[in-house]
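To keep things clear, I will list the structure first and then write my remarks on it.
A protein chain is absent from this complex, but the other protein chains hold their places.
The letters A and B name the chains in turn, as written, and every chain counts its residues from 1.
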Amino acid sequence: MTTTPDPATAAQAVFVESAEHAGPGEAPEPQQQGKQKSHGQFADMWRRFRRNRLAMAGLVVVVILIVLALLQPVISPYDPYDQNLLNTLASPGGDHLMGTDALGRDLFSGLLYGLRLALLVGLLTMLGSMTLGVTLGALAGYRGKIADGLVMRTTDIFLAFPFLIGAILVVRTFGTGVFQVIIALVILGWPTAARLMRGQILALRESEYVEAARSIGASDWRIVTRHILPNAIQPVFIYSFTSIGVAVVAMASLAYLGVGVPPDTPEWGRMINMGIEQVQVAGKDFLWMFPSAAICLTTLVFAFVADGLRDSLDPKLR
Amino acid sequence: MTAAAPQGGLGTADAARQPMLEVRNLVKHFPIRSGVFFKRTIGQVKAVDGVDLNVYRGQTVALVGESGCGKSTTARAILRLLEPTAGEVVLDGVNVTGLGKQDLRKARRDMQIVFQDPYASLNPRMTIRQILSEKFQLLGQEVNRKTISDLLDTVGLAEEYADRYPHEFSGGQRQRVGIARAIAMNPKFIVLDEPVSALDVSIQAQIVNLLEDLQDELGLTYLFIAHDLSVVRHIADRVAVMYLGSVVEIADRDDLFDRPYHPYTQALISAVPIPDPRLERRRERIVLRGDVPNPANPPSGCRFRTRCWKFEQLSESDQRRCIEEPPPLYDVGDNPGHQASCHFASLREVVRA
């Protein structure tokens, strides 16, 4: 019946919508247009991701940033802690690619160290708040009743706190240090993830395919792990990816305010703070500009990648 | 349909047999809750309020009515996808309402459901093979390549696409997958919850034919939930009309369509347009007033009285009877098994007039 000899047509004329068992090629499947033969789920995701140019650019930069952070001990031209009081506030160029600060420390080495720190805090915060949020959100959503009431009212309390004030309180309680900052950010980050997760679960719990799973005798555990979680987790995952950038900014804000990491740590927020002090000195704006740019870049590229992930994780989008 | 399918009704042959499915006084109320921490119940939505139903082996009984009448809730309560508030469901001698968790899971082998929306009833992250295999695994039966390919073949799909995801299929094809999942492992009884209403006209007939073929081949018993009365007239042996949580009329198919007795049934049938312009020009529609009342607070007496066209024509004392006394299902018409819950039921031709 098919008259077009085009191989693509033959390939997509996959299913046969006929009780009469008509032969393949009978009717092209409308949703199959332009698709080649079968393909894995990941190949499909990658194909959808690549279509988003901004996300692709973001991904390239993210990979470069991660490589730089990993290679930091090797490629760092100076020890970021090394002071050289004979060469303070050197302009960019020459021996020091991005100049030196008021204590004569190499700014580029400091930025690299700060990058390592930022990515570490960002990723661990994301993992921590996602794990906590997904678990508690799923519990609240699927169990309902008292669990739901408890979890949701707790998130209300946490979300009611202004973020920075909350973070300062937590860090003050636990003391100074990178680990303490991560704890603070996780404590403040999980409620949003939990709420998202709960909303997803509530919607999916009523979906027909979950009902279908129950109709064939699936247990609660199986329904949650096999049918609800894989479909519910995607928006939470995307949110968490964006939250990496938020964590980077938050840590920098804390450090800028002098909270969190120890004062002499080469951390972007600290560096901006110290740079601002030199703002009166003509031509030394680079001191706060470089770390600010680093924060902007990191936040943006993770947001771009999150955006691309949203498209690529949606099996309905093609 | 072929001779293999018994004609419906409570004829002499039927009366001697045990029904495949027996539903006795089924009730499903949904509590209306309010409160911040601990929810208080402040009312009940009476979605299903005392439904009785018999379905005989190999028969198709249709449950029809408009949105909110409780037909889907009834079906889900029968399958215990929703826990019934009260009542009894007996499937082939097994009291489903009394089963514990483990036994219920085993009983699911015998009672299945095909859902309305083929886009929502398949897990988007599982392949067709995974979706179909899951049932065998859960209900404890070996599954291999051939099982799945035979199953797909039965519903008119080619096996080579078993490893694809639902979104790669059209609506009709997905519905075939949903049907395959339901008929796997030879269930005795299947609920068809509006299985064709989300499909295009030209595809509907394909699925209706498939369902009929499967019933003949596998001797299936169907409870067909629908709002499209044309499909019901084609596929059902017996029809029960629901309004606001109760069955208001039940009869064999031709009795119901050609000789309806309840004013609601008459209005419902008269409202369905028939694809025949000359017939339509002479048909008279019974246009009902207003909307369906809130099932949390249904009218006293006869629930249909607030919209009933006949109620308006009654004398005041007769009207008081409608308001005060809930009508039971009276035997009506000449044929056995025809019942209508109206104090003033009378025949009115509405299909061709």
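Note that in this section a contact is a pair of C-beta atoms (placed from the backbone, for glycine too) under 8 Å apart; a residue touches a chain by one contact, two chains touch by 3 or more.
As a working rule, contacts and distances are computed from a predicted model.
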Listed names "Oligopeptide/dipeptide ABC transporter ATP-binding protein", "3-isopropylmalate dehydratase small subunit", "Probable tRNA sulfurtransferase" or "Fe-S cluster assembly protein SufB", with the criterion being the UniProt name of the chain not displayed: "Oligopeptide/dipeptide ABC transporter ATP-binding protein"
Sole contact to the chain not displayed, among B:L268, B:C308, B:C322 or B:C342: B:L268
Options B:D150, B:D200, B:E217 or B:E324, residue touching the unrepresented chain: B:D200
Per the touch definition above, residue among B:S230, B:N297 or B:Q313 touching the missing chain: B:S230
Residue numbers in chain B that touch the chain omitted from display: 1, 66-67, 170, 172-173, 200-206, 208-209, 212, 227, 229-231, 233-235, 253-254, 257, 267-280, 285, 287-288, 290-291, 351-352
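Everything that follows uses one rule, which is that only the chains that are shown with their structure count from here on.
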Interchain centroid distance [CA atoms averaged], chain A/chain B, Å: 47
Partner chain B, residues of chain A touching it in the complex: 14-21, 24, 29-32, 35, 38, 41, 145-146, 149, 153, 207-209, 211-219, 222, 226-227, 230-231, 315-316, 318
Chain B - residues contacting chain A, complex: 36-39, 76, 79, 81, 104-106, 108-109, 112-113, 115-117, 120-125, 134-135, 138-139, 156-158, 160-161, 163-165, 167-170, 172-173, 178, 181, 203, 206, 209-210, 213
